[in-house]
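All protein chains of the complex are present and in place, except for one that has been dropped.
By written order: A, B and C. Residues from 1 in each chain.
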Amino acid sequence: MKKLINNPEDVVPDALQGMQAAHGDVLRVMIDPHYLCRADAPVQGKVALVSGGGSGHEPMHGGFVGPGMLDAACPGEVFTSPTPDQMLEATKAVDGGAGVLHIVKNYTGDVLNFEMAADLAREENIEVEAVVIDDDVAVQDSLYTAGRRGVGATVLAEKVCGGAAEEKRSLKEVADLCRKVNGNGRSMGMALTSCIVPAAGAPTFDLGEDEMEIGIGIHGEPGRERISLAPAREVVERLAGPIVEDLSLQQGDNVLAFVNSMGGTPLIELYIVFNELKKLLSGRGVNIARNLIGPYITSLEMAGCSITLLKLDDELTRLWDAPVSTPGLTWGA
Amino acid sequence: MKKLINNPEDVVPDALQGMQAAHGDVLRVMIDPHYLCRADAPVQGKVALVSGGGSGHEPMHGGFVGPGMLDAACPGEVFTSPTPDQMLEATKAVDGGAGVLHIVKNYTGDVLNFEMAADLAREENIEVEAVVIDDDVAVQDSLYTAGRRGVGATVLAEKVCGGAAEEKRSLKEVADLCRKVNGNGRSMGMALTSCIVPAAGAPTFDLGEDEMEIGIGIHGEPGRERISLAPAREVVERLAGPIVEDLSLQQGDNVLAFVNSMGGTPLIELYIVFNELKKLLSGRGVNIARNLIGPYITSLEMAGCSITLLKLDDELTRLWDAPVSTPGLTWGA
Amino acid sequence: MPVQYDDVVAWVKAFASAIEENKAYLTQLDSAIGDADHGTNMQRGFQAAVQKLEESPGDDIGAALKGVGMTLVSKIGGAGGPLYGTFFMQMGTALAGKSELEADDWATALEAGVEGVQTRGKAELEEATMLDALLPAVQALKESVGAGSSLEAALVKATEAAQGGMKATIPLIARKGRASYLGERSVGHQDPGATSSYLLMKAASDVLATKKAS
Partner (left out) sequence: MPVQYDDVVAWVKAFASAIEENKAYLTQLDSAIGDADHGTNMQRGFQAAVQKLEESPGDDIGAALKGVGMTLVSKIGGAGGPLYGTFFMQMGTALAGKSELEADDWATALEAGVEGVQTRGKAELEEATMLDALLPAVQALKESVGAGSSLEAALVKATEAAQGGMKATIPLIARKGRASYLGERSVGHQDPGATSSYLLMKAASDVLATKKAS
């Protein structure tokens, strides 16, 4: 296992200490239970946004804490959803009297732990709404399964809702907006190599030298299918095709195109992917009005990428453009 | 070779097209000869900054084109310095009458090509100064060799000089500032895995499962020594130790600490490295006043990191904080 | 011979040891169809639970199990945390105030625990989860106890049933939890949670067998 770490058990606390050391001006890292919150939390009268999930997806979520995005993030162990006590403490710390939105990725663990946390917070008279993000078209959507995973749209929802919360919109409005992003956003990912969970010490899956995995999850959960290596053009068709279909994108639609590195894929390749995506969408008359390109929701050092498309309207575009000032995303501020 | 590309020969043009598609609002990508320049170039009365180098280090340099940083960047083939005609065209395109600064990383190819380009530009009556960055302490500094390589300090010099140029300082002042950053900045890198040059199709070097390379270059040039895998703490000592010594950092000094991913190392590991760096520097009374953490000067998909320290004074700090608005670095604007 | 407070503690400890021993195996099962953390998660949680039990000895079995459940919830995370946590909390509630348990106390409590898992996770039999080990175990235990078996004998039956249920997850298409993302590709893999649940039942029957022997 080749990683820049000390001990596998210390990965999360060491990285959190590093975040505190680096970004103490915008956020506070709390230990035991672990959470990160805005340095100026709670912001009175503002809906507070709390998200969280397993570690190993950096900068998500901790790197998105700050003005214009999250009020708090709860980091679990690597790929393990955080626990209700972390979420409860974070919720209490950031509640500014206008209620708290939990942005939850649709994984059994995340959903169950956030449910328990919301129950506990309500017992303490904090108004909590939870929105579950499930944008991964690689997974069959069905009432009889755990349903689609929450992936790239989470980043977009956190940004858009963060913008709305800064405008002092109500908890219901911010939650509705989160559901709107989820409704208009779809993603799919692929892997060229597996990640290695530090505590496991071995690759989660084995891929042959000439194979790639299409429809992979951000925890190295196996995907839809394993196929031979293919050029970027074909990879983009396989990822973006189902998204375009699922969103029923039409001629003239505006989208935000988010090309994400799974961690081990460098920027030069993301631009090649983006170029193919632009060609594919242009061919269908779909306009990329905004874009985000880089490693924002990673899966440790996994090589590969994911594509997320969010259908935009004026409101979403405006809120996407609103100022944000976090370690992971900064503009306009 | 596992990469998200089409053909090895098309890597650079495809990625450039992707950059144009993504960032057409801030920059223009010119083809044949290839260069990228600010969308609003030339800016009259402002010293223009031109840099360039082999591709494969993204976001450097193309991702640093925009207000507050570079006016133009010349991308070569992967790991191959660009040619004088690219540099000449870029220089002509961005000259706003106040002269052009060439920021050159110290590699024989980069130096020779930029020299030829500067000669050609001067023949066309453009005032050109060139500053060569050589900050890599892994390499023996000697008059009788090619000298130290230019690595991480290049990113910092481009930012600081970009800030100064926006203030309409003279070519001489901006060039002096560039030399000051180079004088006060030192770097060292390491690799856990090799990169694969697309046209070569095989790893540039072979590292055993339990080995790492200390003092690696950003082109996969072998480093100072090959040692057994070690914890982040020890890696940081091996990288930062020689830097601290070379800069003669003292109790009370303020530094900018730049922890960079070589491409394949994810952010969570960079924070662990940053945490160790902070501890090491605190132990010597050195204060990290500013930091930059992420993949900014990469070596394709190589796993590993580099550390750069820049000794700060008020002027450098102010110029570092100045607004910048490029695809790769954005704040305050 | 009724089950004492110390036997219950011994059960939790025996399970913690079994998890410790099988940590790599559980994680390996989770690598194939999940995210490679089930062993690490369970180990972290039960290490903390054992520590909690050692720090606050007592004789209220219900309270002790509730404490175990709460520790698991705050230490495990993932799907396992709320599910195993709820299991122990519900068992604890069912046994509130008791310092000795007869066979039917066990049956009632185990049923309450498993119902808790079902309510929380909304899974059913044959969806390839820990319930595939737990539900058959409860049924076997109830039947044996109802037929007048000793608790120890009933737990042996329950453990066999759990093992059968665990193995039965292999040919199933997973419908809940992370493995469900694989659809058909989940076929042929044994569910990690069902495996840890089998170890849980086995720890109980092992502890009671030792008690009888001694």
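In this text, a residue touches a chain if its C-beta (ideal position, glycine included) is under 8 Å from a C-beta of that chain, and two chains touch if they have at least 3 such contacts.
Just so it is clear, the model here is predicted, and its values are computed rather than measured.
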(message) I'd like to know which visible chains would be in contact with the absent chain if the whole complex were considered.
(response) B
(message) With the missing chain put back, one of B:G18, B:P42, B:G63 or B:G76 would touch it. Which one?
(response) B:G76
(message) Among B:G217, B:P242 or B:P295, exactly one should touch the missing chain; which is it?
(response) B:G217
(request) Quick one: say which of B:N7, B:T108, B:S170 or B:S282 touches the chain that got left out. (result) B:T108
(message) Residue by residue, what part of subunit B touches the chain that was omitted?
(response) 33, 54, 76-85, 107-109, 112-113, 115-116, 138-140, 144-146, 149, 197, 199-200, 202, 204-205, 217, 219-222
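In this text, only the chains that are shown with their structure count from here on.
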(request) Using the contact definition from the top, classify how the chains connect: line, ring, star, complete or other. (result) line
(message) Among all chains, whose Cα centre is located farthest from the one for subunit C?
(response) B
(request) Return the chain label for which the distance between chain Cα mean and whole-protein Cα mean is smallest. (result) A
(message) Just the number, please: Cα centre separation of subunit B and subunit C in whole Å.
(response) 55
